[in-house]
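One protein chain omitted, others in place.
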Amino acid sequence: MKIIGVVDTTFARYDMGRSAIDELRSNGTGFTINRYTVPGIKDIPVACEVLFKEGADIIIALGMPGKMPVDKISAQTASNGIMNVQTKWGRHVIEVFVHEDEARDEKELAWLMDMRSREHAKNVLTLLFNRQKMTEYAGQGLRQGFPDVGSVEVPLKGGRRH
Amino acid sequence: MKIIGVVDTTFARYDMGRSAIDELRSNGTGFTINRYTVPGIKDIPVACEVLFKEGADIIIALGMPGKMPVDKISAQTASNGIMNVQTKWGRHVIEVFVHEDEARDEKELAWLMDMRSREHAKNVLTLLFNRQKMTEYAGQGLRQGFPDVGSVEVPLKGGRRH
Amino acid sequence: MKIIGVVDTTFARYDMGRSAIDELRSNGTGFTINRYTVPGIKDIPVACEVLFKEGADIIIALGMPGKMPVDKISAQTASNGIMNVQTKWGRHVIEVFVHEDEARDEKELAWLMDMRSREHAKNVLTLLFNRQKMTEYAGQGLRQGFPDVGSVEVPLKGGRRH
Amino acid sequence: MKIIGVVDTTFARYDMGRSAIDELRSNGTGFTINRYTVPGIKDIPVACEVLFKEGADIIIALGMPGKMPVDKISAQTASNGIMNVQTKWGRHVIEVFVHEDEARDEKELAWLMDMRSREHAKNVLTLLFNRQKMTEYAGQGLRQGFPDVGSVEVPLKGGRRH
Partner (left out) sequence: MKIIGVVDTTFARYDMGRSAIDELRSNGTGFTINRYTVPGIKDIPVACEVLFKEGADIIIALGMPGKMPVDKISAQTASNGIMNVQTKWGRHVIEVFVHEDEARDEKELAWLMDMRSREHAKNVLTLLFNRQKMTEYAGQGLRQGFPDVGSVEVPLKGGRRH
């Protein structure tokens, strides 16, 4: 039985944790969920540390950085913290950040936060249960939330698929 | 008996530590307070390290970055240090920074520094004594100091509350 | 028998991992390859950590940061993570990043992603099997992908080659 | 007998270490000084590490970042290094940086470098021998070098001094 950690915030304007959990439960079994909600994105890394200590095999960390310059800095600090925790443990923390200014309006923002959370939840399941499968999509220009942009591939100079 | 660390600075233009302690004492029991005042925000992380060594279970770290570009860099350095200390220990350091240029005038600045300190002090109590309760507010667009901005939620595609 | 780790992403728009592996296999023997594909560049460092734990002696990490400012920040976070993992282990992670806006069009982008991956794959082999040989090219203005820019050397003040 | 480390640079345009040592000796006893001069600010953190290994209880680190953008980046790198060393050891490194462009001319620059070094030297003594006293000045808008800016405090909503 694997444990999937879900970390989210009260700062975000959409319940991304719920979307992620819904998607996880709709697409797989063999895991339990340990959810930890914190005030803001800079509180996410220590929550990841706590969840790893409590046994999580992988974590999905969801947040919505605000529009102000200071929010961008906070996002960077949070990302660096998430980076340090996952490399220390050797376990993935899939960071799902939706910047508030990525969307044109609140409706699109809600859609994007829901969709990116769901698509990354699927990545979590693949990385946890079937890591090798990810290589089938290497270099395919995949995106989460907005549409995939695809490959720019041209004929190889004598190359072959591995 | 839990120990709550309170770290603040002589650089700030309002006694945020006093506000935080007042709010902590008005809203809970079962804890003692260990307060550590340092000159500036870049001295906060090592004070957190010392307080954790002295047994703190959680820390509230209060500071006021100045208006100059060099102050913004100092705030980032301080945040990264706070991040490293809390992830090392696996215990929260709730960072309460009020940027001097967030407020229109000194009166609003004083109000904001008092209010944000108090609202984050409540978060400290929740995280320390009742972590699961935080999830009830996930994605609700909560803010500390200025008013909450609320959720942008739209009807879910078959989703359900967890 | 050495182990070379290959880390790449599904976000990239060209299968850089395939190019690197093709070049490695065309230029050397005495190694096996352990490939790990992740969603985006910020997932690369933890994949490197996992591969080092699984025995990799050196890693080539391939990614394509996007064009947006937020992508540049992600690249920086990823690079810092890669830096921490390789200095922790004392083993090289050769970072092969092609920024999407380095190329004039998709055709050049594909060419650049292929070529830089291949040229860095050769660096991996040299560092792994014949580290001293690299010094022969010190200060020669070598580049990977785009052409070498060469040396600006002028006559030395009594200096001698070592 | 406590040990106070003093780290300074040959890059700075004023002998800040001398000012700090003069102030330390004029204001206290019960300590010895271990001074370590390095070429530039990016060499400061490792000097701090060495001094802590040699027994320093606290360190004052003095430097003068130059005017160019690259100097600002160096200052940030140095600050992050200082941060890591002090949080690792749980002992203060009081960073005294005077940016070359903070002053209007060379005379003011010399004055500022002398004054800020001296005022932070007093902070070092307080933190080392009488940490609790620092709280009396919490939120008072203290500065080192240029004049204090003071508090913006307004009547509290029923609050009380602690």
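Per-chain residue numbering starts at 1, and chain names A, B, C and D are given in the order in which the chains are listed.
The rule we apply is simple: a contact is a pair of C-beta atoms (placed from the backbone, for glycine too) under 8 Å apart; a residue touches a chain by one contact, two chains touch by 3 or more.
The shown structure was predicted, so the numbers you read here are calculated from the model rather than taken from an experiment.
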item	value
Left-out chain, listing which of the shown chains it touches	C, D
Among D:A61, D:V85 or D:A138, the residue in touch with the chain that has been omitted	D:V85
Residue among D:D57, D:E95 or D:D114 touching the omitted chain	D:D114
Residue ranges of subunit D at the interface with the undisplayed chain	8-19, 21-22, 35-39, 42-43, 45-46, 48-50, 53, 70, 73-74, 76-78, 80-81, 84-85, 88, 106-107, 109-111, 113-114
Contact footprint on subunit C, counting only the chain that is left out	72, 75-76, 79-80, 83-84, 86-87, 90-95, 99, 120, 123, 127, 131, 134-135, 137-144, 149-154, 156-157, 159-162
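Keep this in mind: only the chains that are shown with their structure count from here on.
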item	value
Angle of rotation relating subunit B to subunit C [CA atoms, steps of 5 degrees]	145
Same-site or different-site touching of subunit A by its copy subunit C, using the half cut	different
Chain whose average C-alpha position is farthest from subunit A's own	D
Approximate Å spacing (C-alpha centroids) for the pair subunit A, subunit C	25
CA centroid of subunit C to CA centroid of subunit D, Å	40
For subunit B, residues that touch 2 or more chains besides their own	76, 80, 84
Contacting chain pairs - touch in the sense defined above	A-B, A-C, B-D
